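All protein chains but one are shown at their positions in the complex.
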Amino acid sequence: MSFLPYAVAAWLFLVGLYGIVTSRNLIHLVVCLTVVQSSTYVLLLAVGYREGASAPIYADIPTSRPVVDPVVATLTLTDVVVEATVAALLLSLAVQAHRRFGTLDPDELGALRG
Amino acid sequence: MTGIQAVALVVVALGGTAVVLARDPARQALVAGIFGFSLAILFLTFQAPDVALSQIVVGAVALPAMIIYALRKVQRREQVERGER
Amino acid sequence: METAPLAVAIPLLGAGGLAAVATRLGRAGAEAVALAAAVAVTALCVALLVRTGSGLEVYWFGGWEPRAGTAIGVSFAVDAIGAGLATLVSALMIAALVVMWRYRETEAPHFQILMLLFLAGMVGFCLSGDLFNLFVFFELMSVAAFALAGFKVEEDEAVEGSLNFAVTNTIGSFLVLTGIALVYGRTGTLNLAQMGGALEAHSVDGLVVMAFALLAAGFLVKAAVVPFHFWLADAYAVAPTPVCLLFAGAMSELGLYAVARIWFDCFAGALGPEADSLRLVLIVAGSLTALLGAGMCFAQDHLKRLLAFATIAYVGVFLIGLGLLTAEGIAGAAIYVVADGLGKAALFATVAIIQHRRRRVSELALRGKGRALPFTGALLALGALSFAALPPFGTFLGTSMLEDELVATGYGAVIAVLIATSALTAGAVLRVIARVFLGWGPAADRPRATEEETKPEEEGAPDSTPAIMFVPAALLLAAALAIGLIPGTTEAFRTAAERFVDGPAYGRAVLDGVSPTGLATASSYSAPAHSYLYAALGLLGAACAAAISLFVPGGRWLRTPARLLGSAGTALRGLHSGHVGDYVAWLVLGVALLGGSFALALT
Partner (left out) sequence: MSVFGLGAAGTAALLVWGLAGLPSFGDFEGAYGQLLAHLTVPERHATSAVAVSTFDFRGLDTLGEEFILFTAAVGVLVLLRGQRADETVAAEPMHPRRPTADSRTLRSIATALAAPVLVLGAYVVSHGHLTPGGGFQGGVILMTAFLLVYLAGSHLHLAAIRPLSAMEGAEGVGAAGFALIGVGGIILAGAFLENFLGFGTTGNLVSGGVVPLLNVSVGIEVMGAILVIVGELLDQRFLVRKGDR
């Protein structure tokens, strides 16, 4: 049971990749990419969790209380921003691809061969 | 691990799968929003309120909104093209 | 002492400032700001390079010095290899900004803003001493690169190429991030130096091996090692040519730099005993990459795709050098990276001239159209000789050092790969010269529909080459020659490499502030006689390959092997389908293969 969070992270990683490989729609593909990325959030935060500890915010708790790792939260915050940015860029590319090719199906984009 | 963490983890795993399997992007945007929200709940149970807040604004609001805007943009062009033909 | 942070802060400030006053500055203003920033960064990087010498300069951001051996803040830890790469990057940035001064494909000021952000990302990546910070700069450089690759949105290929680039490389950065999570879970630190000690203190298990495998795989996606390479040709072929200067000249190599950095500073302590088997894995991967890249390079008609595959080929060669896992291998690879980076950048700058003058980049369509451009042809010829690793080009010293070290470690047979790579890439460029500038070879009966020219010729091709395009290309080639001619370069590279591979000294310098004991300057290197023989062999091979492809379209005795080779080639080209899902499938298989072979090699 204590490895459930890691298993969930691995599952999200692979299921997202499955979605990307089989995707027939670029917008769908971008969203699958965010699923892969969410696996890294789950993994990072699970790594830094400590049983019975509080959030590392000392507004309401004494400084002697055990707290979960603040660093993984910092890393995940950056990660979340990266998700938003990459998704935004890729969605604009998908919109442009539709404009150029008239389709969102990656099978039918065919400008690049060999 | 507490029970609520386990439940949240299972919900997230199922949610991620549902997002991948939702092949229609419009429906997927909705599922992705729910998935983003469930992630935020999970992060709260992991004692990471900062990340949960970020996740709500990005995963449950900004990202679905961007998907819908992108879709609308694509669909509007399709309408216009159909109208011209 | 604020050199290192300023080298990153200046381009960032420039980019932010340009955006803040975007509409008021106009194109010339934006260009001037970008160029000034690039020059300033180059100066700072040169200063860093000179100052580090054989030492190491550590900078703690926010003034957070480590306490009791535990890092608190983020550090830059600069050695000569890192500073040297940063110098190469920023010098190429100057060249790119100058070449595009007259470029119509760019739109101010957004192009300049993106270039500055790209520069900041790459320089930060070279200097950082913190694993997560490395990831942040990696991501900054990637996001800027995606936007730059897709800059010509009005072209179909640009959209698709940039999309493939962004999807595959983003998955690569998730691999890196997963690796970071694993290492952090084990060591509880993000500082590279501290991580090395912590990993060494623990027994080797699946976590350590997989952490290294995931980090390496993520960085090798950027470096475009087989089978992670599919995106590269798509992206490089569609990016504006000045951007290609940077992509091909430096960005790919940065991925390899990161692998070497984490190996020597973090993992070598723990995994070092198994280095021999790891060497085999890396050299095999490098050889496959080199041969596939060189073969595909030779098969191309589109000049930018040709150079893109040459980039893959040389990434393979550099991976062989890195894979030797010795100071001598790093020194050889480093000198090769610099010389080849300058050479490739010069070739791309020359392609920019051809594009400017003839408005097309397809070899067959350009047949004989270069007769009036002898100087451009001469530049291309010099570039071909640099590919052929002919003395006195810097690439010759690089290959020669690698060849010696391959023999010393018992991989002498791999020398054939180096020679074949040189011969095929140089042969491809020689063939282009013969066809375009001399009009040799048969006329194309059917130009391939997919490789159309970028813009119709009728648009009025200019009848002169602006000096602003010609001079950078010539200067880059001169620099590639100078690397091989200036006395003392080999000593400097060898000393830098000695410092680079010394992980324990790096750790002490970063955490305890002990400046590394002065290294005796390494001895100078002079190539042995057989290296000249190999170089001659490479050039001969190049000439033969070019001649065969021009004049022997299929003699009777060649027909069967040619058909076999042709169908293999078609199958190989078919794999490069432009389909992003396929690329990702290969990427996943690559992760499994790399991880699996690391698992076998390192336990």
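Lettered A, B and C in written order, each chain numbered from 1.
Keep this in mind: a residue touches a chain if its C-beta (ideal position, glycine included) is under 8 Å from a C-beta of that chain, and two chains touch if they have at least 3 such contacts.
Worth saying up front: this structure is predicted, and the values here are computed from it rather than measured.
Colleague: Please identify which of the visible chains the hidden chain touches across the whole complex.
Modeller: Looking at the entire complex, the absent chain's contacts are A, B, C.
Colleague: Just to verify: which one of C:A32, C:L207, C:V407 or C:V471 makes contact with the chain not shown?
Modeller: C:L207
Colleague: Among C:P5, C:G29, C:G272 or C:P391, which one touches the chain that has been omitted from the display?
Modeller: Of the candidates C:P5, C:G29, C:G272 or C:P391, C:P5 is in touch with the missing chain.
Colleague: Footprint of the hidden chain on chain B, which residues?
Modeller: 1, 48-50, 52-54, 57-58, 61-62, 65-66, 69-70, 72-73, 76-77, 80, 83
Colleague: Extract the touching residues of chain C with respect to the undisplayed chain.
Modeller: So the residues of chain C touching the missing chain come out as 2, 5-6, 9, 12-13, 15-23, 59-64, 67, 70-74, 107, 110-111, 113-114, 117, 120-121, 124, 132-133, 136-137, 139-140, 143-144, 146-147, 150-151, 153-154, 162, 178, 182, 184-186, 188-190, 205-211, 213-214, 582, 584-593, 595-596, 599.
Colleague: Would you write out the residues of chain A that touch the absent chain, in ascending order?
Modeller: 2-7, 9-10, 13-14, 17-18, 21-22, 46-52, 55-59, 63, 67-75, 77-78, 81-82, 84-86, 88-89, 91-93, 95-96, 99
Following the convention adopted for this analysis, only the chains that are shown with their structure count from here on.
Colleague: Can you work out the whole-Å distance between the CA centroids of chain B and chain C?
Modeller: 37
Colleague: Just the number, please: Cα centre separation of chain A and chain C in whole Å.
Modeller: Here the centre of chain C sits 28 Å away from the centre of chain A.
Colleague: Please list all residues of chain A that touch 2 or more other chains.
Modeller: 39, 72, 94 - these are the residues of chain A that touch more than one other chain.
Colleague: Give every residue of chain A touching chain C within the complex, in rising order.
Modeller: 13, 17, 20-23, 26, 29, 33, 36-37, 39-40, 43-44, 47-48, 71-72, 75, 78-79, 82, 85-86, 89-90, 93-94, 96-97, 100-101, 106-107, 109-114
Colleague: Show me the residue ranges of chain C that touch chain A in the complex, using the header's touch definition.
Modeller: 132, 136, 139, 143, 146-147, 150, 153, 156-157, 159-164, 166-167, 170-171, 173-174, 177-178, 180-181, 184-185, 190, 234, 237-238, 299, 450, 573-574, 576-582, 584-585, 588
Colleague: Would you tell me which residues of chain A are touching chain B in their complex?
Modeller: 1-2, 4-5, 8, 11-12, 15-16, 18-19, 24-25, 27-28, 30-32, 34-35, 38-39, 41-42, 45-46, 49, 51, 53-57, 67-68, 72-73, 76-77, 80-81, 83-84, 87-88, 91-92, 94-95, 98-99, 102, 104
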